[in-house]
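Below you'll find the structure I mean.
A single protein chain has been removed from this complex, and every other one stays in its place.
For clarity, chains are labelled A, B and C in written order, and residue numbers in each chain start from 1.
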Amino acid sequence: MGNKIKLAISGGAGRMGSAIWNLALADSDFEVAVVLERSGHPLVGSDANQIEKADVLIEFTAPEATIDHLNYALKYQKPMVIGTTGLNEAQIKLLKEASKKIPILFSPNMSIGINVLFSIIPGLAKKLSGWDVEIVEVHRKAKKDAPSGTAKKFAQLISQVSGKEIPTHSLRVGDVAGDHTITFASEGERIEISHRAQSPILFAKGALVLTKKLIKMPPGLYEPVNFL
Amino acid sequence: MGNKIKLAISGGAGRMGSAIWNLALADSDFEVAVVLERSGHPLVGSDANQIEKADVLIEFTAPEATIDHLNYALKYQKPMVIGTTGLNEAQIKLLKEASKKIPILFSPNMSIGINVLFSIIPGLAKKLSGWDVEIVEVHRKAKKDAPSGTAKKFAQLISQVSGKEIPTHSLRVGDVAGDHTITFASEGERIEISHRAQSPILFAKGALVLTKKLIKMPPGLYEPVNFL
Amino acid sequence: MGNKIKLAISGGAGRMGSAIWNLALADSDFEVAVVLERSGHPLVGSDANQIEKADVLIEFTAPEATIDHLNYALKYQKPMVIGTTGLNEAQIKLLKEASKKIPILFSPNMSIGINVLFSIIPGLAKKLSGWDVEIVEVHRKAKKDAPSGTAKKFAQLISQVSGKEIPTHSLRVGDVAGDHTITFASEGERIEISHRAQSPILFAKGALVLTKKLIKMPPGLYEPVNFL
Partner (left out) sequence: MGNKIKLAISGGAGRMGSAIWNLALADSDFEVAVVLERSGHPLVGSDANQIEKADVLIEFTAPEATIDHLNYALKYQKPMVIGTTGLNEAQIKLLKEASKKIPILFSPNMSIGINVLFSIIPGLAKKLSGWDVEIVEVHRKAKKDAPSGTAKKFAQLISQVSGKEIPTHSLRVGDVAGDHTITFASEGERIEISHRAQSPILFAKGALVLTKKLIKMPPGLYEPVNFL
């Protein structure tokens, strides 16, 4: 029991925060010690000093709340897992500063599968040097931006190896959670690497898997690929 | 034996003509009675009057040769299977005229699979009315035009049902013979209809399957979907 | 307003019943007039006589409750949409009897996509007569039965056309909601027909789409394919 990881979950009433909360309750490696929400929220406390009781802080909220909580993580020397998106350069600079004193994992995509692919694609692209490469991604009709951030990252990783631009195609149909396929083709053969997301729960699950790795690390700014 | 279909194959030294010739030799329903090539070709005869000996003329050549041979088909009242591409409007008008007197099958794509899909897609699009639709096609790097003619035909068939434009994505990689995938998506579910061509032989095979149907037909201008 | 379809939803606290309830609230064609649950349930009423106020009864419950409610549907002459599984032969016989007096839609799979595929597969198999056919289905690791009922239905529909047994392959991995792929292959070409379910919501959505069709029908026992 004493070996359970004590979690502080910020934004516990939000979509991601509550998903992490639910998964953590079902995982015997974790104990949910603290759940934070904005001041006045009926559900849970809002005093960030409570994170003193936790081993690590998981944060999927807004940029301002994230930076606010970063100060408490520094104050109590707690590692921090940050999935918040939309941080500006000044805020990211604050993360970098803080990471000299505490371990911080920062990523807009905590999917284990996607991050494992990020880690193998550069090596694969090198081995398949000279092959043609294109990317197809499929997301829900309502998704406005195209290509997806994940597709752009794949294209960038391959481009850094091949020196060529990688054509990327975006389908926007139905309520698809997110498919990405990278096609490598040469004479007479093709290799296709696909990732299919079925539901947003995978991002919560990824955050917890990565939390277990982060708490063993020295201070530093980490990405999921550092642990996979 | 007397029931074998006697073929006249035009352009017998060409890529398609020789493929048809080879397949016909291996098919007990056919007898290759005549093979035509341009005047002076060492391989085979060039006197188009020979088609009198055949039951049907199969033509995958150039537009001029095709129209020249059309006159012989008319003269000897022989059905004609035409896979020649690039005919201009005047030449197509000649086909239409001729089809009042002889049965003519005219199509730039004799693949059975593609034509079967052409035949079912309008009905499917009607049943899936309201679903989002997009098309992805993959062809060899060297293919200049995009989207493929086949993808355009699919998009047009669906568009006629839904009244919406169908986004089409073209990948040009390796030496892919030709893949087409139509994705229909609604809330929580997707239907994907794919066709994969492995080699050009399928077009020769399709021409022979369709030849067996054409020779039983009255005069008229036919497409493969009329027989599938 | 007067034209809205008044729904009675049975099993409104269950997984399917509540999904239908939520979707119906968001659909301006429907009004949720009655929600039934078993006696004593705090959420909603349990007096099945209430269905008199509705235009149609939607039932995704247990076999006994279904047959019990069937009697009320008969009493008040209301059409009934039944997605309950596990009915025995005697119970199905009761449905058939009742369907002489009221329209009944009965199906274990209300997915629009799957049922549309059920409706086109026999025709497609006929057009692709002589092609080899195999089926691959993918479901969550925990799913015990294999092949899936849907895969068996596809195999049966194709087998009735071709007279051949259709090999079926079952993958059981992760928490996949349900993929089915039918591969047709001939010389040089392949056609693949795939359905991907992303979440169970599609079954609730399908039930509502089909309800709109059922209420216009004369008495009879219907399957989704009758409406697609």
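Keep in mind that, in the parts below, contacts are C-beta pairs under 8 Å (C-beta built on N, C-alpha and C of every residue); 3 or more make two chains touch, one makes a residue touch a chain.
Keep in mind that what you see is a predicted model, and the values were worked out from it rather than measured.
Asks: Can you work out which residue in C:His69, C:Lys127, C:Lys153 or C:Arg190 touches the chain that's missing from view?
Replies: C:Arg190
Asks: Per the definition of touch given earlier, which of A:Gln91, A:Ser119, A:Ser162 or A:Asn226 contacts the omitted chain?
Replies: In the full complex, the listed residue that touches the missing chain is A:Ser119.
Asks: Residue-wise, where is chain B in contact with the chain that is not depicted?
Replies: 175-177, 198-199
Asks: Could you pull out which residues of chain C are in touch with the chain that's been left out?
Replies: Counting only chain C, the missing chain is touched by 131-134, 136, 138, 141, 167, 169, 171-176, 183-190.
Asks: Take the complete complex as the reference. Which residues in chain A touch the chain that isn't displayed?
Replies: Per the touch rule, chain A residues meeting the hidden chain are 111-114, 116-117, 119-120, 123-124, 127-128, 184, 186-202, 205, 228.
Here, only the chains that are shown with their structure count from here on.
Asks: By number of C-beta pairs in contact, which two chains lead?
Replies: That would be the chain pair B-C.
Asks: Indicate whether more than half of the residue numbers at the chain A-chain C interface occur in both copies; give same if so and different if not.
Replies: Same, since most residue numbers here occur in both copies.
Asks: Using mean CA coordinates as chain centres, what's the chain A-chain B distance in Å?
Replies: About 50 Å separates the centre of chain A from that of chain B.
Asks: Centre to centre, by mean C-alpha position, how many angstrom separate chain A and chain C?
Replies: Centre separation, chain A to chain C: 38 Å.
Asks: Return the residues of chain A touching two or more other chains; collapse runs of consecutive numbers into ranges.
Replies: Within chain A, the residues that touch at least two other chains are 175-176.
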